[in-house]
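For this depiction, one protein chain was excluded, whereas all remaining protein chains were kept in their positions.
We just call them A, B, C, D, E, F and G in the order they show up, numbering each chain from 1.
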Amino acid sequence: MFDYETYLRTSKMPLIWCAGCGDGIVLKAMLRAIHKLGLEKDKICMVSGIGCSSRLTGYVDFNTLHTTHGRAITFATGIKMARPELHVIVVTGDGDATAIGGNHYIHAARRNIDLTVILFNNNIYGMTGGQVSPTTPLGKFASTAPYGNFENSFNISGLALAAGASFVARSTVYHATQLEKYVEKAILKKGFSVVEVITQCPTTYGRRNREGTAVDMMLAQKENSIPVSRARTMSEEELEGKIVTGILVDTEKPECRSEYQKIIDRFSQPTGSVETKR
Amino acid sequence: MFDYETYLRTSKMPLIWCAGCGDGIVLKAMLRAIHKLGLEKDKICMVSGIGCSSRLTGYVDFNTLHTTHGRAITFATGIKMARPELHVIVVTGDGDATAIGGNHYIHAARRNIDLTVILFNNNIYGMTGGQVSPTTPLGKFASTAPYGNFENSFNISGLALAAGASFVARSTVYHATQLEKYVEKAILKKGFSVVEVITQCPTTYGRRNREGTAVDMMLAQKENSIPVSRARTMSEEELEGKIVTGILVDTEKPECRSEYQKIIDRFSQPTGSVETKR
Amino acid sequence: MAEKGKSNRVQVLSGNEACALGALAAGMRFYAGYPITPSSEVAEVLSLELPKVGGVFIQMEDEIASIGAIIGASLAGSKSMTATSGPGFSLMQENIGYASMAEVPIVIVNVMRGGPSTGLPTMPAQADIMQARWGTHGDHPVIALAPYSVREAFTLTVRAFNLAESFRTPVVLLMDEILGHVNEKVVLPLPQELEIVDRVRPQVSPQDYLPYAFTKNGVPPMVSFGEGYRYHVTGLAHDESGFPTNQPEKIERLLLRLNGKLEKNRENIVDFQVDDFDDAQVGVISYGSSARAARHAVRLAREAGIKAGLFRLKTIWPFADQEIEAHTKHLKAWIVPEMNLGQIAHEVEWVVGRSIPVHRINRIDGNPINPLEIMAKIKEIA
Amino acid sequence: MAEKGKSNRVQVLSGNEACALGALAAGMRFYAGYPITPSSEVAEVLSLELPKVGGVFIQMEDEIASIGAIIGASLAGSKSMTATSGPGFSLMQENIGYASMAEVPIVIVNVMRGGPSTGLPTMPAQADIMQARWGTHGDHPVIALAPYSVREAFTLTVRAFNLAESFRTPVVLLMDEILGHVNEKVVLPLPQELEIVDRVRPQVSPQDYLPYAFTKNGVPPMVSFGEGYRYHVTGLAHDESGFPTNQPEKIERLLLRLNGKLEKNRENIVDFQVDDFDDAQVGVISYGSSARAARHAVRLAREAGIKAGLFRLKTIWPFADQEIEAHTKHLKAWIVPEMNLGQIAHEVEWVVGRSIPVHRINRIDGNPINPLEIMAKIKEIA
Amino acid sequence: MNEKVAVAGKIEIRINEAWCKGCAICVEFCPQDVLVMENGVAQVCNLEACTACGLCELRCPDFAITVKKG
Amino acid sequence: MNEKVAVAGKIEIRINEAWCKGCAICVEFCPQDVLVMENGVAQVCNLEACTACGLCELRCPDFAITVKKG
Amino acid sequence: MSFRYEVRLSGEGGQGLVLAGKIFAEAAAIYDNLNATQSQSYGPEARGGASRSEVIISDEDIDYPKAVHIDLLLALTQESCDRYHHDLKADGVLIADKTMVSKLPEGPFKSYFLPIIETARDQVGKQLVANIVALGIIAGISKIVSENAMINAIEARVPKGTEELNRRAFLAGVEIAKKLA
Partner (left out) sequence: MSFRYEVRLSGEGGQGLVLAGKIFAEAAAIYDNLNATQSQSYGPEARGGASRSEVIISDEDIDYPKAVHIDLLLALTQESCDRYHHDLKADGVLIADKTMVSKLPEGPFKSYFLPIIETARDQVGKQLVANIVALGIIAGISKIVSENAMINAIEARVPKGTEELNRRAFLAGVEIAKKLA
């Protein structure tokens, strides 16, 4: 029978996250998906950056790597290129992946390298106390946006798409079962795949923007979500403030590591010994 | 009468670029556009990164800033935010803007800050001797892609668009007059605008890929260009290897510095004196 | 003791808040930064305050972008600043070198936390001292200051801008988590009590302007973009006119001036404070928060009749070598307490040769140095 | 002189090529990098050669990504390397600190060019010496080596990997533009002549494995991801099990081990070569390309009957302080020629106190140091 | 471990009080009002109504509540 | 400056030989075959045919050729 | 004679101990013309709020802004009580919350089990103001800072509209202290 604890480092718990933080709900969905796929724990490498969400890697019984802020995808790229048989899953926040880490995010998408990125989008920098993020909606308040955010925000799934990702889906913490399915599909996909999860930070975002308790914020997720099929029939104004959920793209295209393997297969010397003569 | 030399630092010439390099043709188009707009030389600030194309700033009689590799847009952002009355024009290469500088490129687009980016896309790192770039087409050769490039390449205009730019156009060195028009429009646009110019590097790209002389490469630009209106009717396969030219997006949306001005206007203290009491 | 009752100028502020207010008082009107503990309050205060005085606050996508933006803004004529901590400071290194080379005045606040790497995000350290000197590639000039009180966080921030403007160079303000977060009673100086320095503008016409001229004090006059002078700025080795050169003589001349200009003006830059030094036999050299423990210890020592004295570095770089040497004469030994493994102690050893022993007191576990530790060492030596 | 005729093992290689071949010989199977003059040939050779041996070459989007990728690949079990020059080296600093803290073996080649900033992209310098030691925030361990010939570019690259693997630490190979680009006759060692060291694997079962254990030599055994041990790696201060901790005792223990492990093993790390030192009265300390000028000068001096000797640093960090001190005894003076403003000279001064003078010969104009300059100084002193 | 177990028929709800942070998500999203907050942690108060739908467990961020149907 | 001027009627073509790098772009894109390469720089050889269309100037990357129509 | 008085407020994130410390320091500094510093320790990064807040009050310059020998320790959780009582002076005072702390540590110092949270919740009507109740108790016991100064400082810091509530909380704390005397 499925038991979360098989995959958890229970001795490190309780989780570091605040009461009501959505990150734990995402973690659960991830573990269910991994269990369903029957992946060996040893064959999973989970890589995170810095942020509340990125603390996740400390709690799961895989090969886990907590890197530097924004760089998780680069470490993951090295792992995947060096050891393609590992399932490499990246856990990252909106700030981690799309502020400081935005370049690696789009380049990994361009390369279409076989990584699975679970992007925890809480529209804020949680860990550092609630500063504005590239996904904080226009006009919302943050500790560094005391007059309301004056900058446009990213559609981070759209960005992954434009950059070349194979699979992009968006879901919310409220839709925990849907989320689980997308994580599953994302892991299965050979190529760069992103699951953007809308998650709540009641502590640094909800409070400042008077969005109520964690429960209130989850209910808002429910209310504001629009399936992508329906969203396609709606105008931009109608979509204002909505969360478009669903699978945004799902294609097959050449994957980076496999393409490189072709070069190795074609040019590698049969002896395997090193020639230091040029 | 118009005379290029009014805008040039002729004592620094001849230009550093190789014979047949397309960069000089872009420079000319830029100067014609600036002249046409009647901009004051003192009110123009031209900012570049590092690369062959980025050496441009040394030759023009504006306020010129040759920065670090990939960071031109960040310097330009500071200039524009601090002194909005300046026309800030960024000169950058495909490597500069979309490899190392990719994050700043998408964030400036997101912010929709009023910069004009002239992006010299020669599909290669010219300055360092012909290494593969994020825009080198699949299968093409480069000094670090001796077996042919195995990575997918960016649609860099598409990226700017997805990230939030107001104006994005693509042209080629061959289409020098069209190019001039796009530069003009880009400067006029209040918001983040990009003109991607396909330019030839006969030295490090053309030679290695047997694309002939500079003239041959320009003729290829001519042949492979498809106006965006026509491209919309074509399939992805048909567009393979083509250059889609034209204005890809041209919209009006809130511009970063102007939005900030609204905050200043609303909250600035009448005295203007600093309060060191909190 | 003065009588009780509310004073209008008394405040309780943190070091980070005072730093932000100091920057405003110095005339800083452009801030770009990326949040990081324990520096974030500097940004938070300024996001609120800057628009009030017509200034600009922008949160950039990372630290590299932040320092790029402040260099641009400074060239455009705004006094500019960023604040960060270790990881962000590491990321800024390339562009710190650019600002040194292109001689652009900027202020970088580094509120130090425990390292290396992500280390101890909410605990203090003083381990970026050597990095502030050597973090970027190539020989380059840099000034670093270290305030030790909330009031000094204000006054040295003002000074940081004055020095940046005077010498066209990046100035690093080395704070630490303790100072950044301590709330302390403070009476800030009034605007009219502050000396504010602006960059020296050229006296010549645009045609004759050499943005990298060889002047007497080694610092070329500077004019902002958009003021009719239209010059070129590059991080490449350049000649007096600012254009790239490959000529060895010109390169050497540039780099000698660049690297020499601070030493040339050292008496205007190197600053320190001595306490109880007249008859001191045991000297304590310290800086930043550690100097508060040191001062406490020296007081305890004096109370116990031990002749201890404090030499407190306010300027970290250029190093107060001559001043330390001058104060070494009658000492039995130096004690150097610092929250690192002896970065300043190494320099003190370099200064004193082997003339007297240099004792290190180091702490790297995230706790501040305790005055009693220092006191014990003073006793041992005296 | 041997007779004429083609030898099968003689080659003419550049330092960059030899470095790439050395890495392959050391077992390096993962390279990630971003092009920059004058290091790009390292990448170019490896892009061609790695697939031939089943290894991986990837050009990343920047230097930060490059070092991130090699740390990841190393944890996944591949010996990994990147190569860059000053500007890229500055950008890598944050993650160099990460590799130090998380104890991940990697090799970073820095082919030094003129700085600061973009500086002199195609001209040599040796001005990133201090940066290699202090470029990242926080106290941290690092090893740096400096080859001086094309052959050494090969052998010290092999050694760099051996040291990285032995001590779980980043190793910086400090080359310079001259060495990187000079083509030189060389006979490379045969594979069987090379000692190749791999990381020490744990002897315990996965349940008992402590990835940051306190072992006798200070270096914990290391196992790669995917081999059944499933542990956690972080740049936060951590305990022996690798998980974050805020407990001062554990933090201190970690950081003391981390910063002490190289000193503990210094006799296996610090390497140097002395020439003509037995009866030397004037000592020349040099490294990298400058040491070639120094050696030439010492030969000229000996030909002129002057008792000069050369102390050549092969390991730059940890510094050969004890070895230099031991060689100082009978000297009148040291001369330290280097292509910077005296970065190693400062350390030599620290070592010798004021026992004998330390003369600096510095060159920063993009030209290499000329042997005749050194010779002139030797004459002056002798 | 500070665990409370409530059993009714084949349904068993366990609440790990050491992990429960009292966010009340389980309480609010339980369609049967089986749970309540008490002293800052979730409690079972109306087990009879429980249908073992698992929604409480699904959304508990802290792995603090588990529902089993024997 | 090493400048060659060719004048015919109202049309004047100037070639700055110090700046010309001999890329032949002007030569190849001149619709009237007015220009040729000689000794590595562009030369006017058939000025009479010139229509002053300016295409040579438009595409010369080095500001080396200018066409004026008096 | 000069004095240096060290207070540590300990508990967990969200209990408002940093604010309480800051108010205490402001009362001393701004309204009573003493010197004061307040500092805190954090959890991971800046997020969770502090678990420990220290106030030093003196009539002289305060060199060292961290506690060395604590005069008064407030403990709002068992964990903080266990962890910090070691730093108390022999003649120091420990104030532990009755609800949250179940076991008082041994030691030469004076210890009090007081209904801080309970008073806030039941008597004042809002558990959130337990920190202000605690301030009242501390003011009452330590007598370092005047009641007036405290009330002024509280009113300057708390959200507009809650001044009355907080004043009541403070006075409730003062009452508790009075009963001890």
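Just so we're on the same page, a residue touches a chain if its C-beta (ideal position, glycine included) is under 8 Å from a C-beta of that chain, and two chains touch if they have at least 3 such contacts.
As the structure is a prediction and not an experimental result, all values here were calculated from the model.
Interface note: of B:Thr92, B:Thr135 or B:Thr203, the residue touching the hidden chain in the full complex is B:Thr203.
For the options D:Lys185, D:Arg201, D:Lys332 or D:Arg354, the residue in contact with the chain missing from this view is D:Lys185. Residue positions on chain D in contact with the hidden chain: 1-7, 10-12, 37-38, 40, 121-123, 178, 181-185, 289, 292-293, 295-296, 299, 368, 370-372, in rising order.
Basically, only the chains that are shown with their structure count from here on.
Taken residue by residue, chain F touches two or more other chains at no position, since every residue touches fewer. Annotation for chain C: residues 11, 37, 40, 51, 61-62, 64, 87, 94, 98, 117-118, 121, 123, 234-236 touch two or more other chains.
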